[in-house]
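Partial complex: the chains shown occupy the same locations as in the complete assembly.
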Amino acid sequence: MLFAVKMDVDLPVDMDPVVKADTLAREKAYSQKLQQGGEWAHLWRCVGQYSNLSVFDVADNERLHEILWNLPLFPYMTIEVTPLAQHPSDIALLGS
Amino acid sequence: MLFAVKMDVDLPVDMDPVVKADTLAREKAYSQKLQQGGEWAHLWRCVGQYSNLSVFDVADNERLHEILWNLPLFPYMTIEVTPLAQHPSDIALLGS
Amino acid sequence: MLFAVKMDVDLPVDMDPVVKADTLAREKAYSQKLQQGGEWAHLWRCVGQYSNLSVFDVADNERLHEILWNLPLFPYMTIEVTPLAQHPSDIALLGS
């Protein structure tokens, strides 16, 4: 099941540099593991923003929440979740 | 170059059924041709909305505008364009 | 899987009374069938609004979209979908 997720990150400007570096490193590792696992299907940077647009391919709502809730950057994020379905014009349907 | 595009469609409820059917058919054909060409890279339906979230892979701004401006449903659409860039955590970078 | 769905209905004031009555009857039958089937788990009227707050219990996004897209009142609706997950304080967890 697919979900589009917009994540806007807002780090305090006076964040402890050590904490910041550690959090960002854990976030990167966490995300790359999920990308390699296939659940984090797409990850794009929104130009000019500390934001990303992602698409997740997960079993269900519970799993998506588990993934997002445990993002190291979660406490600094504003997240918008849009459930996706197959579009009737999707050429993948032509094949089936 | 990638752009995320959200398209919300708002058809008049009293739209002439013939015009509506024709417009929707032309929209589908137009979109599928671009999908097959690779420029319309992703097309998802937003659940519960007459909206889609798409990702376009185009040469430049001019081409994206040309594509969107000529959508048969353009006059009935509210469109939001978000330029995308590669995310630093994108695992595709690990390969390169 | 649970989804909260807010539906705001905006019928044209000059809607043909016959079309209106027919659409509302079909909407009621459609909704009651889904309630009896268990997928439309909760349906409440928002006081003072031509709106409802519903909770759907469905297999996945595709099914939810199919249900909402085919609501007879869909063309007159503004719909907001919120995917739900189990809350960590939910007493149902105490039992399990």
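Labels for the chains are A, B and C, by order of writing; each one numbers its residues from 1.
Quick note on the criterion: a residue touches a chain if its C-beta (ideal position, glycine included) is under 8 Å from a C-beta of that chain, and two chains touch if they have at least 3 such contacts.
Nothing here was measured: the structure is a model prediction, and the numbers come from that model.
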Assembly size in copies, with 3 chains present: 10
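Note that in this section only the chains that are shown with their structure count from here on.
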Inter-copy rotation, chain B to chain C, in degrees (Cα atoms; steps of 5): 70
Where chain A and chain B are represented by their mean Cα positions, the distance between them in whole Å: 21
Distance from chain C to chain A - Cα centre to Cα centre, in angstrom: 28
Contacts with two or more other chains, residues of chain B listed in rising order: 45, 47-48
Touch list for chain A against partner chain B, complex: 2, 4, 27-28, 31-32, 35-36, 42-48, 52-53, 55, 82-91, 94
Chain C-touching residues of chain A, taken from the complex the two chains share: 1-3, 60-62, 64-66, 81-86
Residues of chain C that touch chain B when the two form their complex: 3, 5, 12, 61, 64-65, 68-69, 75-76, 79-81
